[in-house]
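Starting off with a structure, shown below.
Only a single protein chain was left out; the remaining protein chains are all shown in position.
The first chain written gets the first letter, and so on, giving A and B; residue counts start at 1 in each chain.
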Amino acid sequence: MTDVLRILVAPLVWLAAFSGVYGLHGVGCAFGWADVELLSISLFRVALLAAWGAAVLLQLSLIPTLGSNRFGSAAPFVRRTSVALAWVGLVATLWTLLPVAVMSACD
Amino acid sequence: MSALRRHRRLTAIWASEPGWKGWFSTVNHTDVGRMFLATSFFFFLVGGILAMLIRAQLATPHSAFAGPEVYNQLFTMHGTIMMFLFAIPTFEGLAIYLLPKMLGTRDLAYPRLTAYGYWCYFFGGGMLLFSLLAGIAPDGGWFMYPPLTGPIYSPGINTDFWLIGITFVEISAICAAVEFCVSILRYRAPGMSLDKMPIFAWYALVTSLMILTGFPPLILGSVLLEVERAFGLPFFQAELGGDSLLWQHLFWLFGHPEVYIIFLPAAGVISTVIPVMCRTTLLGYGWVVAAAVALAFLSFGLWVHHMFTTGIPHMGLAFFSAASTLVAVPTGVQVFAWIGTMWKGRPELHLPMLHILGFFVTFVMGGLTGVMVAIVPFDWQAHDTAFVTAHLHYVLFGGFVFPILAAIYYWLPLFTGRTRFFKLGELAFGLIFVGFHGTFLAMHWVGLLGQRRRIETYDAEAGWTTINLVSSVSSFVLAIGLAMVLLDVLLHFVVAVRGRRNPWHAGSLEWAMPAPPPAYNFASLPVVETRDPVSSDPHLAVRLARGEGWLADPALDRRETLTVEPSSGTPEYMVIYPGNTRLPIVFAAITGLFFLSLLIKVYWLTPIALAGIATVGWRWVWSLAQPVDLGPQEAGRGERLPVSGETDRAPGWWGSAFLLAADATFFGSLLFGYAFLWTVAPGWPPPELLEPSLLELGVGLAGALVASIGMRIAIRGNRSRGTGVAGLAVALTGTAAAALAVASLMIRVPAPAGHAYDATLFVLGGYALFHAALAGLMQTFLIVRVRRGFTSPARRAEFPIVCLWADYLALVTILVLVVAHLPGWLA
Partner (left out) sequence: MFAGATLILAFVLVLLALAFRPRSVPPDERGQTRFWIIGLGLGFSMTILAALLAYGLTVGERLLPRDSAETVAVRAVAERWSWSFGYEELPGHVTENVLHIPAGRPVDVAITSVDVVHSFWVPRLAGKLDAIPGHVNVLRIEADAPGTYDGLTAEFNGEGYEEHEFLVIAHDEADWQAFLRGEAP
């Protein structure tokens, strides 16, 4: 069963990060956080970027973890697949949350 | 024992009752799978007829064929039937029929649940069919946006049929999904490790996990809307603090994964059929598995793309636009893996392959228009026009119907043991292909010209007349093609000649049995060493029939199979199935009575139905009683295995775990709804907050913890002394305390019908109370079990199951009480 979890963990982390950032964005816009500024950068933008960065780091750390002897699977198939999906998680995190860096926040 | 004698003996043990009576008491997956498929194709026919009526109406401008009142029912029911009563049940039926055969086992994990799911589908579908025939069918569009479907603008019973009927049908999807997860992970032939699983099983596993997490938001939405309609608790009315956008979120949180829930099983069929049709193996098996998993997850990040025009901030849309483009990548990986497989082998143009080619053309086009509507500015124009209707038909017909037609023709020889006699299928394929593209290419075009979806007529000056006529005529060509497929299949059952086993020379295990398959599937269970066991051992079928595998000895007259450790496939324990019973149909009928009482608003019947459900449920579980310790049993090949009741992780524990995953998604969606209303809905914060009560909170939290700890004491007591009553009594007390606290919460909610805040708290409390009642019932059951001597240190499997539910109750109680009290404190 742990093997099934190994396969699912990276996409699960993506899903959590994606929902989390979307939720953070929704809450921030609803409560007008976007208008709070510090040194001409919106604090809200900084928070979104930080959340994105944390998610990317977490995904990055999953790749060697799932490939390691300590945490990775003993079965070669599961190890390969889980590492491949860790890459999927990383790319998905970078790709789908890219808008926090380039889009206007609450328009 | 000779192969023939073993066959007779096993058939006597496994067969259903003869004749039509057998339909009502069968729990065999082959039978139930066939019943599922027959029913779902019946609904395909009904949905198809509705489609024809729609096209007849739109063929000419100002058609007087159907007025808006009828037309609105037509398109709503067409979508509803095709999605909920055709596509999902077809997957369920196909997987129920095939999975145990492909996995090399004798049945699914919970045979009675298989039958129960079927009857829920049957009765629920019957409700919707009745509404259609009586002219009181749902008419708010298949995604049922409130407030249009709310109590004010749809006072009739039409909408209730949808909300209640579909929820009833969803039960069968949830049951099937739980069952598939457990079956695929545990009920496999010995030696079948994860990397040797047939690719279809991977797809079915991924799809089932998606059903478990995708359907609960819709069920929640339906429950909330029905509660609003029937009892006036506002969730979607803006003037009372509700928000119609909440429905859109919940619906599409289900609705987009739904598209992939429909597509993935079809992709599983394609991945199975293409290699066989090309005399090779699937290119990049591991990649395809990874792509399927990635697709499943990404599809949960798409739901807002159905809401691009609702005024969500642009960055919010951008997340979903990005995810919607990214989801095309794993789809692309699969498509190219399939084409690569064709290049790797030597494709032969048999009939299933024709339909696969039809899939490629249609689905790729649907995918390309899908990428277009993923782009926000384009979608702002195309949204809610016939372009979107055309796009979704390309994806669903291309991505589901063509592969299913391929599946029908591919597995028909297994179903019937015959070969086709009349060659109607090839002509039918031509008509379907031409008819489909004629219909929906035209629809893309007219959509770009501005024709909205769901209009019942249009002006001749709009210039759409010719295009619509082309579309309608083509749709009738398509219908004739499908009717010919039906005729072909029916003729096949009647007049075709007996064929040989495994006509396609496929490598998977479903072909290592006689055709049509016997009730027990395999006379002895195979030992799997490769991904294509039949290719690597052409005589496998004969050897299994001779009893050279596991569980070859039918001496004990029991329905036996065995389970394996999920990743390695080493045998773990033996399962003894219950036999034929009418319990499933009775249980489903009583469940139906519950839904019916809500539908026709005869509320005195509701508690009676609930009591009936509890009683039958009790009997259901009670009948699994094992009066004495059996110890390890002979499993063949010189090995002995324990029986499932004498393990810590019995099938019931696994089933509960997966069911709780769905339950937790439901609860999570409810919490999301609470947070969503709080931040987005107009009219918040509410006029009056719940008065925090330390006593209520204290009793509830303590009760929750005691219920959980009590179960652990019970497990330990049973293990050391063979009795867990003391611990169970402690747990029951804790459960009662938790129930008391949440009931008090529900009573103290200021005005459930006055504001969405109060209504949400009331539902949260009700959710926890329901789980307390459930856990209490289980604990009482177990106490009775212990007292009657049906447990022992060895027969311990039921303790961990109840513990799981008690733990979940603890989690729910704590969260509900905390989120209910928090705002009051902070204020």
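Things worth noting here:
Quick note on the criterion: a residue touches a chain if its C-beta (ideal position, glycine included) is under 8 Å from a C-beta of that chain, and two chains touch if they have at least 3 such contacts.
Here the structure is a predicted model, which is why all the values come from computation and not from measurement.
The chain that is not drawn here is touched, among residues B:D160, B:D243 or B:D663, by B:D243.
Listed residues B:T26, B:N72 or B:Q626: the one in touch with the omitted chain is B:N72.
When you scan B:M372, B:L556, B:V602 or B:V784 for touch with the missing chain, the hit is B:M372. The hidden chain makes contact, of the residues B:M102, B:V333 or B:A506, with B:V333.
In the full complex, subunit A touches the hidden chain at residues 99, 102-104, 107. The missing chain lies against subunit B, touching residues 68-69, 72, 140-141, 145-148, 152-153, 237-239, 243-245, 278, 283-284, 287, 291, 309-311, 314, 317-318, 321-322, 325-326, 328-329, 332-337, 339-340, 342-347, 349, 357, 360-361, 364-365, 368-369, 371-372, 374-381, 383-385, 450, 452-458, 681-683.
The rule is short, and it goes like this: only the chains that are shown with their structure count from here on.
One simple way to say how far apart two chains are is to compare their mean CA positions; for subunit A and subunit B this gives 29 Å. The residues of subunit B lying in touch with subunit A in their complex are 185, 193-195, 286-287, 289-290, 293-294, 296-298, 300-301, 304, 313-316, 318-319, 322-323, 326, 330, 566-568, 675-676, 679-680. The part of subunit A that touches subunit B in the complex is made up of residues 1-4, 7-8, 11-12, 14-15, 18, 21-23, 25-27, 29-31, 73, 75, 77-78, 80-81, 84-85, 88, 91-92, 95-100, 103-107.
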